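Apart from one protein chain that is not included, each protein chain of the complex appears where it belongs.
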Amino acid sequence: MKNKIYLSVVIIFLIFCFVIFYNGLNSSNIYTPKINTKQKLPIFEAKDFYSNKSISSEELFKEDIFYIVNIWASWCVPCRKEHKFLMELSKSENVKIIGLNYKDNLNNAKKFINELGNPYSKNLTDKNGFLSIEFGAYGVPETFIINKNKTIVKKFIGPINKKTLNQIMQIIK
Amino acid sequence: MLASQIGYYSLILGLIFSFTLSFFATKDLTSPSKKIDQNIIVLSFLQFFFVVVSFLCLIFSFVNSDFSNETVFNNSHTTKPLFYKISGTWGNHEGSLLLWLLVLTLFIFLFIIKSINQPKKYRISTLLFQQIIIIGFFLFVLVTSNPFIYVFPVPNEGLGLNPILQDPALAIHPPILYLGYVGSSIIFSAALAAVIQNYINSEWAKHIKKWVLISWIFLSIGIMLGSIWAYYELGWGGFWFWDPVENVSLMPWLTLTALLHCILVLERRLLLTSWVVILSIASFTLSMCGTFLVRSGILNSVHTFANDPARGIFILIFLFILIFLSLGIFFIFHKEQYKDNKNFFWLSKETSILLNNWFMMYFLSVVLIGTVYPIFLDVISSDKISVGPPFYHKLIIPFLVPFLIFMVFGSRLKWIKSEISNKNLLIIFFTISITISFLVTKNFQVDLFLYTILIGTSLFLFFTTTVEFFNRKKILSQTVAHFGFSLFILSILLNSITSSEVSTNMKVGERYNYEGGEIFFKKIEEKKEKNFNSIVGHFKITDNRGDIFNLKPELRVYNQPIIITSEADIKTTLLKDNFLVMNTVKGNEYFNIRYQVKPFMLWIWISVLLISLGGMISFLRAKNEK
Partner (left out) sequence: MRILKTFLLVVLFINIANANTDIKDENLNNKILKNIRCLVCQGQSVYDSESEFSSTIKLLVKKKINEGKSEKQIYEFLRKRYGDWVIFEPKLNKNTYILWILPLLLFLLGGAIIRKKFK
């Protein structure tokens, strides 16, 4: 009788394991940090790209509109590809784009903007990359959408393309 | 192209022979003849032969850079050196599965011809169980992982092999590891066969011990080779990262070690019969489970192959079929042996082996739970956590202390009923060990109490096993293996407390002074090799004692795929390794230099070889004992 109990327990446990592994297979294994919808906009101070003056996050995001934070760099090849989509996005009245120039040489960055256009209402320098960490980013390019409640509602890892551009347009309507 | 055709049809032939073999074997099971049907031996050879042909065809395709073969296209390149073209054959998912089949079919063939003195029904049953595994893998390969898929139009060039895999240790690591890892299949099959034939006894133990030893020896060396590769290629001087794929190879090793010790008991007395069967089943089950975890994409690790959930589902189902099958057989057929239980005295070798198993199973549970728990948590609550080195260290290290002490006493106890002889000698050794340990440890900035005890107990085992070498009455294999283990723990501990490192940015011509000496960045040299270009940094390091080391780390730019790797230069001596790595600093003419001095590294590898040597000595002794 005792043996039968052991056997049943073992069988139930094995079925449980099977179900877990089966479900585990279907879920994504490349981790994208949970878009914590409750993640508030981080509070920080940064240097303005052109003036080199300090500006606070409160100042930057004071208007009651959608904001997009885009992490970019002149040495980043995919950033070139996504730039035209950012230009298009900047035409919208519902949103302002804040740029985070990540670990870049100021002259190269300025050349990049002059060459491809400036979609950014404000641009910040992130010389050591610390600012991008505040946002929970780990590479470039990355783009964050911040709603009127100053909460980060969506995050895009990698360059913006036509599909993601449409997604963004939907959100900021 | 032709090679791929031959290779593919060889696999089909192999599968056909598998079925034929299984049919003949089943028939022979019920035949009254006392001798095994000779057809079975021939068929098992043919099954193996065609897998060999298939494997050779794949190697041939790789060597000839036959890019009409999809596997070759995905994993090779014309400029790869010949050695790596060959080893690239098994450095990918499809090829490594062919290696699985190779070992599976080889082992059953060897088993059949080497087990002539064993009961016929037992031999055939073993073969039938192994056939289930073999046929399963044939189907897995042919249905989901065919190494002979045709690509048209034929590409001119392949995608290349990741350069960090182009390393001698990594080239031979899979075959050796698989001989151990996949070799545990024969123990699985034999145990199930023995259960059904009611053959779990001393005679069976003597016979299966050789197979357990073979599997265990190759697994030990295979794991060591993987570690050596990681030390040279990955990261920064580490050799074990508790990465899921590493853990997955360690788990069968733990059960095989436990099994080995239990077999020693079973050889002499009718004890632990159920447990031996469970361990035999567990070893191969863990191998299969590991294969699932690593190839299905369910885990994230440095080693993962290209992932495909369809393959994962196949293996998962296959794995659980095997588990339910083996458990079913165990519960239905196994008869508990009660005869010798009354004579279990607490102070005996049997007890110490029980203790060994207790601790081994604990270590196994730590590694297993640590590896699969994140999967369970993720599925149940969508929370992703990491389980890394700190977890394993905290749960394993404290238990090493009693484990080492039990090893000292256990190996000195006699069978059945014993006493501890030479108590005074042991006390003296213990005191000396702790004292030396304390005197050494207090010079370094580490936890004094913890390390004193750890090093002290390993020294204790070290001294007591050294003494055993001079005692002719002691079993050599046991002494060598346990001595090797004490050296292993000792080397790791000493290495961990005495290692030092320095990191700085330098440009050519600069000298950097640090606590232990001076680093001089002499010059940069550019080199062109077959499939990469490199920048070699020439460094001259002078330490405080006046010893000079010339190290030449490289930065390599490989051509296909275009990857930049940093190759450390490691100078290895008996006493220590000098380890230098250089990396570029962005936008600068500076290079980031990281220099490490790592004492006793070589001893870590030597000690694993000693442990395996102990196994080899035992194997030779068992073979000669007719």
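As written, the chain order gives the labels A and B, with residue 1 at the start of each chain.
The rule is short, and it goes like this: contacts are C-beta pairs under 8 Å (C-beta built on N, C-alpha and C of every residue); 3 or more make two chains touch, one makes a residue touch a chain.
Not measured: the values here are computed from a predicted model.
For the omitted chain, the shown partners it touches in the full complex are A, B. From the options B:381, B:424, B:443 or B:624, the residue with contact to the chain not on display is B:381. From the options B:33, B:424 or B:445, the residue with contact to the chain not on display is B:445. The missing chain, though absent from the display, is touched by one residue of B:16, B:56, B:234 or B:563; that residue is B:234. Contact with the undisplayed chain is limited, among B:172, B:361, B:476 or B:563, to B:361.
Within chain B, the residues in touch with the undisplayed chain are 234-236, 238, 241, 243-244, 300-304, 341, 344, 346, 354-355, 358, 361-362, 365-366, 369-370, 373, 377, 381, 383-391, 393-395, 397-399, 401, 445-447, 449-450, 501, 566, 583. Annotation for chain A: contacts to the undisplayed chain at residues 31, 33-34, 36, 42, 103, 128-130, 132-136, 138-140.
Simple rule for what comes next: only the chains that are shown with their structure count from here on.
As a whole-number value, the distance joining the C-alpha centres of chain A and chain B reads 41 Å. Against chain A, in their complex, chain B makes its touches with residues 292, 296-300, 307, 309, 312-313, 316, 320, 323-324, 327, 331, 375-376, 378-380, 382, 384, 586-587.
Those residues of chain A whose C-beta lies close enough to touch chain B in the complex are 3, 7, 10-11, 14, 18, 20-27, 29-31, 34, 103, 105.
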